[in-house]
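Excluded from the complex is one protein chain; the other protein chains are retained at their positions.
For chain A:
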Amino acid sequence: MTAENIGRGASAEAGHSVTGFSIDPDEEAVVIVGSGAGGGTLAYELTAKGIPVVVLEAGPYLHNEDYVNNEWEAFNQMAWLDPRTTTGSWRIARDFPNLPAWIVKAVGGTTTHWSGATPRFKAHEFKARSVYGRIDGANLLDWPITLEEMAPYYDRAEKAMGSTHVHGRKPLPANNNYKVFAGGAKEVGYKFYATGPYATNAEEYDGRPASIQDGFNFQGDKNKSKWSTLVRELPRAADTGLLDLRPESQAVQITHNADGRADAVLYLDKDGNLHRQAAKIVCVAGNSIETPRLLLLSGTPSFPDGLANSSGHVGRNYMRHLTGTVWGHFDKPVRMYRGETMAGVIADESIHDPDRGFSGGYYMETISLGPAFMASFVEPGGWGPDFAALLDRYLNTAGMWIVGEDMPQESNRVTLNTTVKDTNGLPVPNVHYDDHANDLAMREHAYAAGQRVYEAVGAQTSHHTPPYPSTHNLGTARMSERPEDGVVDKWGRTHDVKNLFISDGSVFTTGAAANPTLTIVALAIRQAEYIAEALRTQEI
């Protein structure tokens, strides 16, 4: 079966492989939970080294041609809509109480709707505790790894993803939204503005075509110009003949033997039937809400607080980036919706400078919504003449998103809500979040800075939009040098269970200002090397 055809046809049984290659359920396999940035990358890197893997993906196998250029239709097709609950003082709990996160449930995970921005972390962002110092209420910790150690993996991730602006990749051209954004940046004296790095082809690369600037990113890219594990890692893994990919297979428990080693993953197929896959290694990459949920669902008398949770940190230190949006309204047309949505970044405010009144930094990045999403998100709960006026200015609106480092807090936390069950009868995850004072100060600074950018090129009015449901979910199984400070070590291997790995953004010790996908991919490439070596030496 060729890569183009995987997942097509009705031949595969529920809960079984769709690639033509399958591993016996009783054979102890490398089992990866999730097929997004972390899981999909890991699957490719391991199969490329000759190691067969089973990938359990909760969502269906959607292909690029299945995507629709319509915001709500695409949302209902792709988004993770299983019930979740929220608590805390963040506005999401009021505006979108059952949608804490906007992520994808499909093969390829959230890489199939991500925007594409690929900044690296800065050196000091791996050392937030040392550089920012003690911050009340923040649970800061240095990463157990450095930028220097990560640099070669960042290189490999950027090449895999085809990031523009680096490794000889051509930059994307300026679209209308960027012209306003960059024009304003120049006027206010910012220097570091550009159309990337951005993991969408400006020209043909890696067998995929150049962007046709169709303006649909959050709805899935029908043109395959944007990198995702759906277009690159998963088909290539399938081509090795070593990928057993099981869509609509949601992991619900990791079991362990008497020695405390993970020995199998239990999962539900689309019909609700339970399956068991024996495992010699389990890698969890279910995004930062489902990953801790799975560990918490896997508690036993040996692991009473959940698997790999002797530290008590599983589910804690949930981060979701600062986020906010600034819209500028002009007296001339912008047509921001034409072109690559987020191909524009201003990096001047991404520095750490305590003189601004907060620690950490933020990027400004172009963003655009269609009228349907604009109405739902621009001023949640809004109506009346002022609200209508925001939509009336649509044609003349430019938009930017703010993405900045939020503080890890122990009490910001994913837990099991045992009073609400999903369709399978399992407790849903509850996401609790309170903004830290540092987050609030940074957001105010960013709103003002964004507004200045637009005013500098003639904005007549502007509007500040509160955070959308979280697209950057991080930190709930964080990396730490010492077992008591976090869940995994510098390789993403849990401190408590030696053959259990976490392979997604859950491992982020702190969030940095950068969009996280590049770092998740780089960490997964690095982790694959470690796992391959551990298998070779039979250390695991």
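In the analysis below, a contact is a pair of C-beta atoms (placed from the backbone, for glycine too) under 8 Å apart; a residue touches a chain by one contact, two chains touch by 3 or more; residues count from 1.
The rule we apply is simple: contacts and distances are computed from a predicted model.
Asker: UniProt protein name for the omitted subunit, picking from "3-phenylpropionate/cinnamic acid dioxygenase subunit beta", "Probable inorganic carbon transporter subunit DabA", "Gluconate 2-dehydrogenase subunit 3 family protein" or "DNA-binding transcriptional regulator, Lrp family"?
Answerer: From the choices "3-phenylpropionate/cinnamic acid dioxygenase subunit beta", "Probable inorganic carbon transporter subunit DabA", "Gluconate 2-dehydrogenase subunit 3 family protein" or "DNA-binding transcriptional regulator, Lrp family", the unshown chain carries the UniProt name "Gluconate 2-dehydrogenase subunit 3 family protein".
Asker: Quick one: say which of A:Ser130, A:Asn257, A:Asn273 or A:Asn424 touches the chain that got left out.
Answerer: Final answer for the missing-chain contact: A:Ser130.
Asker: If I consider the whole complex, including the chain that's not displayed, which of A:His16, A:Arg91 or A:Lys186 touches that chain?
Answerer: Residue touching the absent chain, from the options given: A:Lys186.
Asker: For the chain left off this view, which of A:Ala199, A:Leu307 or A:Ala375 is in contact with it?
Answerer: A:Ala375
Asker: Touching the absent chain in the whole complex: find that residue among A:Ala48, A:Ala174 or A:Leu426.
Answerer: A:Ala174
Asker: Residues on chain A that touch the omitted chain in the whole complex?
Answerer: For chain A, the residues touching the absent chain are 68-72, 122-124, 127, 129-131, 133-134, 138-142, 146-147, 165, 171-176, 178-180, 182-183, 186, 191-195, 211-216, 222-223, 332-335, 337-339, 347-348, 350-356, 370-372, 374-376, 381, 383-385, 387-388, 391-392, 394-395, 410, 457, 481-482, 484-485.
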